[in-house]
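What you see is the complex with one protein chain gone and the rest in place.
Note that the chains take the letters A and B in the order they are written out, and that residue 1 is the start of every chain.
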Amino acid sequence: MMLPYPLLTLSLVLMWLLLNGFTPGHLVLGILVAVFASWAMASLRPDKPQLGKWYLLPKLFGIVLYDIVKSNIAVALIILKAGRRSHNPGFLTVELDIENHTAIAVLAVVLTSTPGSAWLEYDSNDKTVLLHILDLDNEAEWRNTIKNRYEKLLMEIFA
Amino acid sequence: MSAIILFSAVSLAQLMLAAAMAIASVRMFRGPRAQDRIIGLDTLYINAMLLLVTFGIGTGRVIYFEAALVMGMLGFVATVALAKFLMRGEVIE
Partner (left out) sequence: MMQSAADMPVWAAIAVAFFLLVGSGLALIGAIGFLRLPTFYERIHAPTLGTSWGIGGIMLASMIFFTVSSGRLVFHEILIGIFVTVTTPITFMLLARAALHRDRAEGNGNVPDKPNRSQPAREFLGESDPRRG
C-alpha cells in the first residue's frame, strides 16, 4: 500500500509547513519526507491503532481542555492556601476495562497532564492502574470521573 | 499606549518566570532525594523555555521560537535518560 499511516503522514506534512513556512517547494519536499518517514514507521511497527468513532475526538479534546482549566484553578488554590492540611493526598487504584494500548496511552497522557492527578504505574496482569491524587476528598467521584467521563469515550473512539 | 501595556506585561512575565527558575533551582539544590532534583531540573528548563518565548515577544524576533523548541527537545531527552538511570543504574534488582 502507498500510505500505511495516513494520519501520521498528514501531520508530518503540516509540521514541516509550520516550521518552514508555506511555499509550493516546501509542500513537495514535506510530502516526500512524510511519505518516506511513514514507510520507515511501517517497517518498525506493524500493528496499527484501530480508530472506531474518530469523530468523537474533538469532544474528548474539549472535555479534557475544560477539566485542565478547572483543575488548574483547584491546584493553584491548594498551593496558595497556607495551611499544609488544606488537602488530603493519597494513592488510588482503579480497575480499567480498556485494553487497547493506544487508548491506555491517551488516558495516561490525559490524567498526568491534568494537574492534581498523576499516573504512576499500570499493571497489565491485573489491568489496574495506580494513581496519585493531590486532593482525595471524594474517592468515589474520582473513580466515576475516570471510568465514566474518560474511559467510556476512549472505548468508543478506539473500537 | 499599547507599547506601554506590552512592555510592562513582558517585563512582569519575565520577572515571574525568573523567580520560578530561582525557586526550582532551590529545590534542585535542597533535594532531598535524586528524583526531587531531577524534577527540579525539568521545571527549570521548562521555565527557561517559556522565558525564551517571552524574549521573542519582547524583541519581535522569531528566532527565539526555534531556540525554545530545541531546548524543549533536549530537556525531554535529558530528563528521560536521568529517570531511566534512577530506575536501572542505582537500585540493585
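Rule of thumb we're sticking to: a residue touches a chain if its C-beta (ideal position, glycine included) is under 8 Å from a C-beta of that chain, and two chains touch if they have at least 3 such contacts.
None of the values given here were measured: they were computed from a predicted structure.
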Chain not shown, its touching partners among those shown: A, B
Which is it among A:Q50, A:T93 or A:N138 that touches the chain not included here? A:T93
Counting contacts across the full complex, list the positions on chain A that touch the omitted chain. 15, 18-19, 68-69, 72, 75-76, 78-80, 84, 89-93, 108-109, 112-121, 123, 125-126, 128, 130, 132, 134, 139
Please identify, in ascending order, the residues of chain B that touch the omitted chain? 1-3, 5-10, 12-14, 16-17, 19-21, 23-24, 26-27, 33, 35-36, 38-40, 42-43, 46-47, 49-50, 53-54, 56-60, 62, 65, 68-69, 72-73, 76, 79-80, 83-84, 86-87, 90-92
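Heads up, the rule we're going with is that only the chains that are shown with their structure count from here on.
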If you average the CA atoms of chain A and of chain B, how many Å lie between those two points? 23
